[in-house]
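Heads up, one of the protein chains got dropped from this complex, but the rest are sitting where they should.
Should a chain be cited, it is by its letter among A, B and C, assigned in written order, with residues numbered from 1 in that chain.
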Amino acid sequence: MFEHTLSLMIFLPIAAGLILLLTPAGKGIARVTGIAISMAALILGVDVFTKFKPVGELQFTEFIPWFPHVGINYSLGVDGISLFILLAASVLLPLVFLLFTTKEKGYYANLLIVQGAMAGAVCAADIILFYIFWEIMLLPVFFMLGLYGGEKKIAATLKITIYTIAGSLLMLAAIIYLGVAYHSQFGEWNFAISKLTQLDLNGGVATLAFIGFMIAFAIKIPLFPFHTWLPDAYTEAPTATTFVLSAIMAKIGVYAVIRMVVPVFDEDFARFALLLSLSGVFGMMYCGIAAIAQNDIKRMFAFSSASHMGIIALGVFTCNVQGLTGSVYQIIAHATSTGVLFLFAGIIEDRMQTRKIEALGGIAYHAPVFALYFAIALLASVGLPGTSGFIGEFLIILGAVKFSPFIGILAGTTLIIGVCYMLWMFQRVFFEKDNELTVTFKDLTLKEGICFLPVVLLIIVMGLYPQPFIEKIEPAAQIQLAHLADTQHVQVADSVNAQDHGHLLELNK
Amino acid sequence: MENSATYLMYIPLFPLLGAVIIGLMHVFTCKRPIFEKFYGIIACIGPILSFVLALRVFFNLKGMPEEGRYLIQKAFTWFQVGDLDVAMGFLADPLSSLMLLFVTFIGSLIHIYSIGYMGGEKNYAKFFAYLNLFLGSMLVLVLGDSPVVMFVGWEGVGLCSYLLISFYTTETENVIAGNKAFIVNRIGDLGFVLGMSFLFWAIGAHGFDYMALKANAHHLAPGVALTVCLLLFVGATGKSAQIPLYVWLPDAMAGPTPVSALIHAATMVTAGVYMVARFSFIYAHVPVAGSIVAWVGILTALLAAIFGMFQDDIKKVLAYSTVSQLGYMFAGVGVAAYSAGIFHVFTHAFFKALLFLGAGAVIYAMHHQQNIWKMGGLKKKMPITYYTMVIGALALAGCPFFSGFFSKDEILFMALANGHWGIWLVGVAVAGMTAYYTFRMIFVVFHGEPRDQHAYDHAHEAPLVMTLPLIILAVGALFAGYLNLPAIFGGDQEVTHWLAPVVVEHHPHVSKFVELLAMCASIVAFIIGIRLAWQRFGKGAEEPTFSGFTEFAYHKFYVDELYDSVFVQPYKRIGGAIRNAIEPNVTDAPIKLVSQLYMMVGQAFKVFQVGFVRVYAIYMIVGLSVMSLILSFSLN
Amino acid sequence: MNNDFLLLMPMLLVGIGGIGLMIASTYESITHERMAISGMGLFGVAFLFQLGNTVAHPTIPYEQVFNGMLVVSDFTRASGMIILGCGLATCMSAYTYFKQNPFCTSEFYSLIAFSACGMLLLTMAQELISVFIALEIMSLAIYILVGYNRQSQTATEAVLKYLMLGAFAGAFFTMGAALIYGGAGSTKFTEISASISANGYAGNAALIGGSFLVIVAFLFKVAAFPFHAWVTDVYEGASTPITGFMATALKTAVFAVFANFLVLNNGLHEGWINGLFYISILTMFVGNLVAIGQESLKRMLAASGIVHSGYLLIALVAINTEQFTGGVIAYYLAAYSVGTLGIFAALSYLGGEDEKRMNFADFKGLAKVRPYSAAAITIFLLSMAGIPPTAGFMGKFYIITSAISAGQIALAVFGIISSILSMWYYLRLIVNMYFHDAVDTFETDTCHKMAPVCTMVLALCVFAIGLYPIII
Partner (left out) sequence: MIHSYLMVSVILFCIGMLGVISRRNVFTVFMSIELMLNAANLAFVAFSRLHESMDGHVLALMVMAVAAAEAALALAVVILLHKHKGKLDTNVFSLLKG
């Protein structure tokens, strides 16, 4: 459209949200504004997507010197990886405004702010700018969770907030360390991600910084031992927040790993990849198994989401292009499947006033359209071929097998684990006998049906014809892995030399 | 190039379109069904069109020279990442064309039959939508030109089987049976996916479709090849109900009978065999894998036959006989007699579909009574069903000159010829058992006196729309065998020759005498089996009581219970443990502990703020003196 | 010489203005509202003057005035501006505060002016005795202000504590000054520096002891561990605007002189790096621990002030004596002052009659009743917690950057950990304001918008300082 598309995508929603908060506008106005702004963002996003050239470099870049004396600049840009999270955000957010009609002003305003912040986080090409948006992202979630959450909301709010802030402060220290290291190696201050990738990091402090980053992102994703904030937050949060958290924000954690950690800390990453992937796989299995025992539908989806995030993260840790592309692809697939499932759960909650799986049953007979949509999203989330879920999962498993057959086999179990709890839930919610509560279930209204239609179609289209997406992702993935490839190459070369040496020795004997 | 055919994609497309259309119509009209009658007809269009196209494919191929005998259509690039390049491509070669023919043929017949059988059901439309969807996926499976595309169909049919098994969703056990089928199949699919992955990293870099793979197969290291074969076979056991994953198929009988006939007898369950034949170019490299497949197959055949002898649900009997026959097929492909295996798939499709549809007619007549011990003497009431089913039964039991005879015999003979004595022996024994339990069923249901007079009185012959397919299939069951008439009967095995360019197999030369001997053995087994059945049940018999081994067998060796207690319950218990114990006490505990500690320390620290100014002065002095001490030490 | 006066003009303005106010306050007719207005005017003018000085005047890094008694540098100018700004804000909030707490007499504002004058002198002082005098000018005025509410027992107790301990620390300072004079033969920083460079630092016991005592006095004034105990009590006892003034302007002035003293010679700084290292860590953690348990907002803010002193001590450890600009310290002081003053300004009108609302619990549901005030307080808290895009974040960023570039990785990590610890008691107030239902109507004397306006302006400043690239 013009050269400031990204800035517009970032600051239009934020400004709108702030204005709504500052002015005594009614909830009606707020909602209309929300719809308008998010639609505008959607248009911009689609515009970016169509104009995006399938090459690896950053595009739509913007650069304004900001704190030049410490090398902090306002610089934006999208590549194949950030593009899709941006797209997911701009495609999915309008749904929320269209679907939830009766919320308060703050609800819509916060949603707008978080949308802008997320766009900023994925577009930022300067690590400090990224950090700033990363933190701003949290605030609306904090307020929405605390203001509109369930009965145990305050505990959940404090948990997620302190957890996340603790992580990100560690990340801040790591970021500053990177800046200082760059200053000492190249004699100038610079926080541009592309510059930082040139750093040659080794030694204990670098590893510490790496751990700082990984903890921050592991909390956001969340990776296995750091997932404990997730079930409470996802369950207590209002539907839209859960949706935003699971569909997009968690993905930004993965994105950050791909974007900051993989190229910058190539050596440490290669060193820790096995450990990390194990935690990813274990988290996948653990949360998947935990999901089957949940009787709160939202909590079950929370665990399933955590389980999927484990597999997505694994794709990154496999350090090969199939895995990485797979997880980027799975990011959108998961956003459209599980994210939408959370919305459906919200709809069930709104209509039935309960989230208990036992209380439900036989909804399919009274709401065929709803059941159909739900089933499609569900099948996508269990990775059935023909839906978007399959492509990503297949690529990730493929990459995992390359990375280590053992991990690959463990990762494969996601096929089974996922289907177990999903079918078990589907049976108890949609099939079996209906009860006096569920007979009153109203099917999706025409409006709702139309709202969800694009997403559902997207699920199927992305399953049947993924190439247009993948051809945009892959070059970026290649670039991110370039450094890593070098280091691994070096290592491989060393091992090869060692082997040759061994052969020589044998020959000498 | 002359090998490209742009119409291949339409073969699966027609049924899929039908599914979409009917599905949408259903969604919008299910509240007040209007098109009730038309759904069935619409549903039949797709399969029939596909059948026509299948014929066209067949004749196209026939017109081609022996070696270059294949048609390819690359619809579009599906996804391409690094070396992995997967096209949404379809491949028709002799193997797939054969499958195409009978899948579409039987599929169409069963669609027609269902119009009658499902009449007056609610969700009539849904049923046909699923059925069409299934047929489409099956055709994708058959036509897929690369493992990945095949996998799409592979899982698609799994989904449809889930949907159709749990078709009567109000009954919890049906849904559970469906879940069981889906999950067990998923376990198999895991094998498939991993097999694909290993295969790709081994030789997939230069194209991942069957042509390229076949070309590069010789690069495979033996170890990798074995891994791949076994993993793929795990997939096959899932889909085709072999040990240890056969448990879902008997439960799958919860679905409507046409479903059992189409999916769980004729087509889907044979996908595993088809897949092994597809990958014959790898299996040929690793005989070990082949013999493992063969042994698993034949043992499954044995086990299922034993179970089949004690069932009292007519569909369960047929289900176990299906498992058993599938075992034969795997024995066939295992001993590298791929054409024989596929040929058995082909014949089995006819007679097993026939038997199921017959059983369906009986159940229909008996108002959904499935227990054979509630039936009896139906011969007079429903002659067409009776005679057609007898034909089917003879074919299944391997009566000479029925289709089953030739195909099964071919397998056993090849086993013998390739030196697998054990497999041959077991196979012969199983042939006997097959004859026994098949005719046990026939006799109990149709001969003797009616055991439930009331039901008997209301029983009546099925309508034409149901009997017609029976008759057609009966003809098939009679004569399908002659397509592959062995030399010894003066035929020259057309099917074998037809498949020759696709599957990698060699025909050892064995003397006619041995061949005759083998044949006689199986004939003898057949006679013994049928004789025993006649003795026990011919004149009508009472429901037997089981004890000892028979009881053990009647309860299917308690395998289901075993699986339940070894896998399912622990799984659920772990989940519960995580929810109730681990989440609150282990993973969440550190957080809680830290926060409590934080608060405690904070409260404790208030003690120091005593509020007496002198104490504050003392703090200052103490701090001062400590600091000066440190200072003085640091100085010297 | 004119030049010198020009440079000192803000201080002179405030000082003379203070005297003028004192005289004016003798007239019955002049109400304390008028005094407040004129006080604001005074600080405003001085602030603008200082600003003009900074912008227009060619920045000479280290300019001696009055042959080395005083020095004007960018750092002193920046600190001066902060102090004057604090004075202005304090007058504004006091104006509204005294509408609800009627114990004001007109001298109040002149005392603020006097203390500000002392502070300005303190920032520029480069000679021990002028430091002492400036310190005392400042302190005496502050003592009176702390105990201004003669009726209140707590105020009296606060002034007792502060005066007694302050005088105690003052005694240390004089003794230290005496020893340094003995050790170096002069009290001018330049000459002390010269003698250290000549004779070395480590060997000179008198110098070491003297600087030790002086630093102890400074540490007392900034409430660093183990000299922190008084701060919570005094802040609680003092009336809200004064607490804000103490927490910000006083700390700014003392840190300015502290920095000036430390950088007077590299050897001195070297000698104290280790000690300050441990003191800063202890200060941060002790401050957090004190803050956690507090129920009263003032006490909590006092404790968090201790924590921030800890961060500033990090900066002091990390300063580079060769090219010292003090930018990091000045920036952090500015960010911290804006945040803290903002909260105190808000408290001084939300507090109600004789400060009845001072505990966390009293502010439940504030957002429902007074959304804008709640939003402003939230912004200040976030800034103090160091959440972007506020000023506090950039301040923290600069401090940690300076620490890491000085090779003090451990300090940086401890700083991060302590700010994680501090998250809770900042969030606690936000949670109280937003996520609970209102129990109080928060009725206040609404016809005097001075403090609210001040709060909003400061809230804007938080973002302005945070986002506008100030060259430091």
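FYI, a contact is a pair of C-beta atoms (placed from the backbone, for glycine too) under 8 Å apart; a residue touches a chain by one contact, two chains touch by 3 or more.
All of these numbers come straight from a predicted model, not from anything done at the bench.
Put simply, the missing chain touches B, C once the whole complex is considered. Shown as candidates are C:G44, C:G182, C:P371 or C:P389; the residue that touches the absent chain is C:G182.
When you scan C:I133, C:I273 or C:V457 for touch with the missing chain, the hit is C:I133.
Contact with the chain not shown here comes from a single listed residue; of C:F43, C:Y95 or C:Y143, that residue is C:Y143. Residues 129, 132-133, 136, 140, 143-144, 147, 150, 153-154, 156-161, 163-164, 167-168, 170-172, 174-175, 177-179, 181-182, 185-187, 232-234, 236-237, 293-294, 299 are the ones on chain C that touch the missing chain. Where chain B meets the chain that is not shown, the touching residues are 606, 609-614, 617-618, 621.
Note that in this section only the chains that are shown with their structure count from here on.
In terms of inter-chain touching, the protein chains here all touch one another pairwise. Central chain (C-alpha centroid nearest the global protein C-alpha centroid): A.
Per-chain CA centroids place chain A at a distance of 43 Å from chain C. Distance from the chain B centre to the chain C centre is 78 Å, each centre being the mean of its Cα atoms.
Chain A and chain B have Cα centroids separated by 36 Å. Not a single residue position of chain B touches two or more of the other chains. The touching residues of chain B, counted against chain A in their complex, run 23, 26-27, 30, 76-82, 84, 88, 148, 151-152, 154-156, 159, 162, 166, 169-170, 172, 175-176, 178-179, 182-183, 186-187, 189-190, 193-194, 196-198, 200-201, 571-572, 574-576, 578-580, 583, 587-588, 591. Across the complex, chain B is touched by residues 160-161, 164-165, 168-169, 172, 202, 208, 212, 216, 220, 225-227, 229-230, 232-233, 274-275, 286, 289-294, 421, 424 of chain C.
Of all residues in chain A, those touching chain C in their complex are 21, 66-70, 128, 131-132, 135-136, 139, 143, 146-147, 153-154, 157-158, 161-162, 165-166, 169-170, 172-173, 176-177, 179-180, 183, 205.
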